[in-house]
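Please read through the structure below; I'll follow up with questions.
Every protein chain except one is present and positioned as in the full complex.
Chain IDs A and B follow the sequence of writing; residue 1 opens each chain.
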Amino acid sequence: MHKQTEIVIDTSGPGLTELTDRAHRFVADCDIDCGLLTVFVRHTSASLLIQENADPDVRHDLEEFFARLVPEGMNWLRHTLEGADDMPAHIKAALTASSLTIPISGGRPALGTWQGVYLFEHRRQPHRRRVMLHVSG
Amino acid sequence: MHKQTEIVIDTSGPGLTELTDRAHRFVADCDIDCGLLTVFVRHTSASLLIQENADPDVRHDLEEFFARLVPEGMNWLRHTLEGADDMPAHIKAALTASSLTIPISGGRPALGTWQGVYLFEHRRQPHRRRVMLHVSG
Partner (left out) sequence: MHKQTEIVIDTSGPGLTELTDRAHRFVADCDIDCGLLTVFVRHTSASLLIQENADPDVRHDLEEFFARLVPEGMNWLRHTLEGADDMPAHIKAALTASSLTIPISGGRPALGTWQGVYLFEHRRQPHRRRVMLHVSG
């Protein structure tokens, strides 16, 4: 059995948007006990992350670390015509994940107690992001 | 066919623990010729890595690189109440993988000659880590 859906996330600047609930709901709708959930982002300047869903400071610090590791204004960059934040966004996407695969166990994604699934937006302007959820079981 | 198991790895500080043999054994038990092995870590301060399994110095250098790229004590961090090593651990996990998917071919994970599968512990204290192995075929 393979089932898929596309969810839309409207972002308003860099940072993490949680999609764990939507993933849980889609898996529940598929009504399978054991299988796989694949999450896939259809963009190259936003990415995916599994991270702690307890303390919001974790999300702040993650965003800040990536902003410092890949700052805007590196003067050797060539790809600058889409804005100073575009090439750093591609690099941050390369350093994180485009796809995640999570086992489904007992009818639910087998995330650990503190794990949440996030879209990581890397651009400054608002963007409409498309993420595919795919269940096989 | 979908089958899964959870393995437990007790770590004693930062570094790589190989789980290739356990993955091979689980795939052999599943007795399928062609399929997929998914490996998933249920934590946000440990991660997964496929790396060279020949020279142990590779593992030392990987650990050292990540310790230098994401040092403890960055004074702008907000999430500090779980210890100086906790937020760096989350960042290192974000820079590596939470899930890996490896084709199974001829009844075995189709790893290259020098590839091993590792749990990458990022915390200083001993931790009990849970890793799911999932075979579909």
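Heads up, the rule we're going with is that contacts are C-beta pairs under 8 Å (C-beta built on N, C-alpha and C of every residue); 3 or more make two chains touch, one makes a residue touch a chain.
Remember, predicted model here, so these are calculated numbers, not experimental data.
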Subject >> Option from B:10, B:29 or B:64 whose C-beta touches the chain left out >> reply: B:64
**OP:** Using the touch definition up top, pick the residue from B:20, B:51 or B:80 that touches the left-out chain.
**Re:** B:51
Original post:
Can you list where subunit B touches the absent chain?
Top reply: 34-36, 49-52, 55, 57-58, 60-62, 64-65, 69, 95-97, 100-103, 105, 110-112, 114-115, 136-137
Original post:
Which subunit A residues would touch the chain omitted from the figure, given the whole complex?
Top reply: 2-4, 38, 40, 42-45, 69-70, 74, 76-79, 87, 90-91, 93-95, 97-99, 101, 130, 132, 134, 136
